[in-house]
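One protein chain is absent from this view; the other protein chains keep their places.
Note that the chains take the letters A and B in the order they are written out, and that residue 1 is the start of every chain.
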Amino acid sequence: MLLIPCPNCGERDEIEFDYGGRAIQYPALNNSMSDWHMVLHQRDNSTETIEEFWYHQSGCECWFKVTRNLNTHEFES
Amino acid sequence: MKYSGFSLLKNSFSGHKHWPNIAADIEPKSRYDIIIVGAGGHGLATAHYLAKNHQITDVLVIDSGWIGGGNTGRNTTIVRSDYLLNASFKLKDFALQLWQALSQELNFNLMYSPRGYIDLAHSDGELEHFLSRANAMRLGGANVEILSSQQVADRVPGIDVSDNARFPVCGALYQPDGGVVRHDAVAWGFARSASTAGVHILQNCPVTGFTAKDNHITGISTTRGNIECNKVLISAASASSKLASMVDIKLPMDLINVQAFVSEPVKPILDSVVNYNAGLAYISQTDKGELVMGGATDGYESLARRGSFSSIEDTLARATQMFPFISRLRLMRHWSGTADIPMDGNAIVGRSPVENLYLNCGWGYAGFKATPAVGWSMAELLATEQLPQLLQPFALDRFKSGALIDDAGIGPYPWLH
Partner (left out) sequence: MQIRRLKTGGCIDRSKPIYFSFNNRLLDGYEGDTLASALLANNVSLVARSIKYHRPRGIISAGLEEPCALVACADEHGMMIPNLKTTEARLNKGLTARSQNCWPFVELDIGALLQMGSALLAVGFYYKTFMWPKDWWHRVYEKFIRRAAGQGRVTYDADKRLYDKKYAHCDTLVIGSGPTGIEAALSAAESGVSVILIEQDCVIGGSVLWEKTSTDSLTTIKLKQYKNLRFMVNTLAFGQYDHGLILAVEQNKKNVESIFWRIRAKSIVFATGATEQPLVFPGNDRPGIMLAAAVRQYIYRYAVIPGKRAFLAIADQQERELTEKALQVAGVEIVGSLGEGDQITGTSGWHRLRKVHLLNKKSISCDLICVSNGWISNAQLSAQMGDKQTFATSLEQRPNPQQHTGSAKAFVDLQNDVTRDDLALAVREGYSHIELAKRYTTVGMGTDQGKTSWPNAIVELERLSAQDSSRVGLTTFRPPVSPVSFGALVGVETGQRMVPIRRTPFHNAFEKAGCVFQTTGDWLYSRYFRVGKESMNDAILREVSAVRTSVGCVDMSTLGKVDVKGRDALEFLSRVYCNNIDGIKPGRLRYVLMLREDGILYDDGTVAQLADNHFLVTLTSANAGQSWRWLNKLLQLPWPDLDVQLTPVSDHWASLAIAGPQSRNLLADLNPNFEIDKTSFPFASVKQGLLDDDTPCRVFTVSFSGELSYEINVPAGFADQLFKRVLDKGAAYDISPYGLETLDALRIEKGHISVGTEIDGRTTAADLGLGKMVSTRKAFIGSSLLQRPVLQQPDRMQLVGLIPADGSSTIPAAAHLTDAPWQVGKTQTPLGRLTATVHSPTLGHSIALALLERGPQRINQKLWAVSPVEDKSVEVLVVGNCFYDVEGSRLHE
């Protein structure tokens, strides 16, 4: 169970949060099909750390972005 | 040496000193016709069928670890074919047919145990969905039934189908041929068969890159040097993404941790595989006597093969709803695997944008059951260059075209699948 750093509330237990997936750079709504395809579907899984979104569901309801190491699960700032 | 009761008896007189190595150590050649990256069930099955169905044995199966040490050796061994969408159903049903005769074909007891798969419905609406799935399966030639909650109770002693359960059981889908197969044996049986036919199996040797010219792979790089080849199949489950990125292919999948656990071994108490659907928990008993259980994924990306205990608690709570007696048992071991889950939750199998590079990945937490069918079809593709019909829906370009195979209807959010 991760201890996730909410920017508002500080470190809280994972069960308070909801995962929001990779921190993608949302294309503009009217961007092309292939832009959206690349951003929404294609993943770079070659790195050890990723940027991702979490949602503090049972807390302040804030959506935020963090960087996490997928092997150690450590959050990096 | 053929395995049989007789050979076992014969060897017992000589102290079992003469059994051969199932996957003899080899010195890799400098060139192979086909290189398969990943000695999991899928890669090894492909090698077996290349040799058996197509007489192609100039093949290297290479693995960074040991045979079957990936998800093949970590899964909960359930085989079944009860999928709504035709593409999913067809491939897994073909696999189910292959499982039935595979022990004899490989001369290795895979312990295919068709003890019946029972998928519980917790509302009439859900039961209607199951009926729809069962009807589709029947039309496709599979044997499947719908059980009432009483029939579930008759078939599965110890299960709670009473009305006072939090999510009462309204009935179930029942696939009699579904069941379990001994996972390690699958890897070993395929390895032994392929190795005996002349296929090379190289363990403890990671593939670190590819050598390529234009849009064409000329070979692989490994920690033991470069090896040339005509064709490469990446069949490396969660590592496939990283391997594909070495030739600039970004695969549409996330890597999510998924867990399983076993109780201490006890005498036979559960004869079927049962799946709880209000939240997820599935349970069966191994031949060694452990109750093996699994549930939903941890729901976030990870490569650590180490999960959040909260999902085990969650699974256990559901398993205890099904079988209130299990709380008297104890957790003996829990473990994880990295599930490679594509954007529609279904696998990616077939050609890649690179001419002679083939892909088989994205099987997530559900690919064990498909192992022989994928091996069979992939071997056909590699040998004949013809894409077998069974594989056509699983093409990589479906995310771009929109031809999704989303059995759960969840969408491009792998952590929710």
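Here, a contact is a pair of C-beta atoms (placed from the backbone, for glycine too) under 8 Å apart; a residue touches a chain by one contact, two chains touch by 3 or more.
Treat the numbers as computed from the prediction; the structure is a model and nothing was measured.
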Which one touches the absent chain: B:103, B:149, B:338 or B:356? B:103
Where chain B meets the chain that is not shown, the residues are 3-5, 7-9, 11-13, 15-17, 19-25, 65-69, 73, 86, 100-101, 103-104, 107-109, 111-115, 122-123, 125, 128-129, 131-132, 134-136, 138-141, 144-146, 157-158, 164-168, 179, 184-185, 188-189, 203-204, 263-269, 278-279, 285, 287-289, 306, 308-309, 312-313, 316-321, 324-335, 343, 398, 400-404, 406, 408-412
Can you list, in ascending order, the chain A residues touching the missing chain? 1-3, 11, 13, 18, 20, 26-33, 35-37, 40, 53, 55, 57, 61-63, 65, 72-73
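Everything that follows uses one rule, which is that only the chains that are shown with their structure count from here on.
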Note: chain B sits from chain A at a C-alpha centroid distance in Å of 28
Note which residues of chain B are touching chain A in the complex, please. 241-242, 245-246, 250-255, 299-304, 306, 308-310, 343, 399-400, 412-415
Under the touch definition given earlier, write down the residues of chain A that touch chain B in their complex. 1-2, 14-15, 19, 21-22, 34, 37-38, 40-46, 48, 50, 52, 70-73
